[in-house]
Structures are given as C-alpha cells and as structure tokens.
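Right, one structure below, let's go through it.
Omission of a single protein chain aside, the complex is shown with its protein chains in their original locations.
Take a look at subunit A:
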Amino acid sequence: MGKDECKTMLDALNKVTACYRHLVIALGSTSDSQNLREELKRTRKKAQELAVANRTKLTSLLKDKSISKDDRAEYERLWVLFSSSMELLEVDMKRSLEIGQDFPLKVPTRHLIQTGMTGSTTTVAARAMSVQNMKYEADSNIDTADLRDLQCEISQVSQMMEEMEMKVQVAPWAVEAKQEAGAELKSNMSVGNSSVGVISICEEEPKEEDGGGNRDAGFASICAVLVFFVIVTVAVVLGYLVINMS
C-alpha cells in the first residue's frame, strides 16, 4: 500500500540523514580525510535521491482529494516527518560546505583540529549506503571539486523545499504525534552490542515493534542454546553407554 511504501522510504531517508550528520561532525577534525569527503558526497547523493522519491510519492498522495480524513491526517504526519528531515539535511549540507571550505585537505600545512577522534567513518557511511563495504574511487582533488557540486546541490535542495512549501498546504502544527514522551526507550536495542555485521537492504523493524519483543527474542535464543547443549550432552552420554554396552 502507498502508506507502507512511504514509511519505508521515510525510514531510509531518516537513516541517511542521521548518518550524514554524523559524517559532517567528523569534518575538520583528525578523522577527516579524503575518504570522508567521498563518503559525504555519496551519502548526500543518496539522500537527495531518496528525498526526490519521497517528495513525489507524498505530493501525489496528498494531492489526491478522495482520501479519508484519517488517511489524510496520516499523510500529513508523514509530510511533517519528511519536511523535518529535509530541514536537517539542508542545514547539514550548508554547514559541511562551510567547514569544507575552511579545512581544505590538499594544502602543504594541513591543520586539522585534534579532537581525539582518529578512527575512520567507513562503517557509518556503509550504514548510510546500505552496503557492506565502501569502495573509494575518488580523485585527489575531491575536496575542492566536490564543493562546487555541493553548492549546486544546496541550491537544488533549497529550491525543492520552497516548492514543497508552495505546493502542499499542510499545517505542521496541526499534526499530532503518535509517540508519547519516552517512546525512544521502548524500541531500544540491547546496550553494549555494536551492530557491525550484515546490514540488510530491506529496512529495520517498523516503529510499532516493542522492546519487549527484543528482550524476549534474547531470552528465547539463550534458552534454545541451552537446550541444544543439554541434548548434545545427553546424546554423547547415551552414545558412550551404547558403545560400552556393545
């Protein structure tokens, strides 16, 4: 259905926005590098593709006059989600332009701020692009060439947002959120795990899933492992007895 598709795409956009913010925070610091600039560029492009897709979908859904009131309320809520994501993305893009200009990489005396971050941001970018490993293939002058592209893209995004404002009449303050205060605590991942591993192309669990589900799944797996070991032990003991008997 249109709604689920929308939600999936919005989740994707949300994820890419979060990862992009993380990458921009690393700009100008000691974890800045050629690779980071390329990661930023590719994340940005993906964000823009997702944004355009989302916008088309949502605009067509909202323009449809024959939808029910509940549906319309839901689409408006999704619209507010989308526009907030876009605002965040736009600000981050502008800031990355500014910081990128202030901290060029290809200069003889490079002064990056010693922030204590020395690791790479490959995993974050891989998460954004939904791939397992990132391949880097950019030229060495990415930091200057990319900035020009970035300026174009920023103007594109600003234009898109203005068009959105004009074309779609949604009052953002009239939207009621579905999540109540403290909702982020419910769908919490178990603390201490890092989710390095396979990142599936299809999206994460939807918003409605409970943290209870996660916890139960943990218990269930531990129980299953225990049962397995018990069975193996019993089998070994029986086998030993059988061999002894024969």
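Criterion: contacts are C-beta pairs under 8 Å (C-beta built on N, C-alpha and C of every residue); 3 or more make two chains touch, one makes a residue touch a chain; residues count from 1.
Convention: contacts and distances are computed from a predicted model.
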Chain excluded from display, named as in UniProt, from "MPH6 phase", "TMEM9 protein", "Roadblock/LAMTOR2 domain-containing protein" or "Regulator of G protein signaling 9b": "Regulator of G protein signaling 9b"
Full-complex contact with the absent chain, from A:V52, A:V131 or A:A177: A:A177
Residue, one of A:I25, A:I67, A:L105 or A:M160, that touches the chain absent here: A:I25
Positions on subunit A where the hidden chain makes contact: 11, 14-15, 17-19, 21-22, 24-31, 77, 80-81, 83-85, 87-88, 90-91, 94-95, 98-99, 102-103, 109, 111-119, 121, 123-124, 126-128, 158, 161, 164-165, 172-179, 181-185, 187-189, 191, 193-196, 207
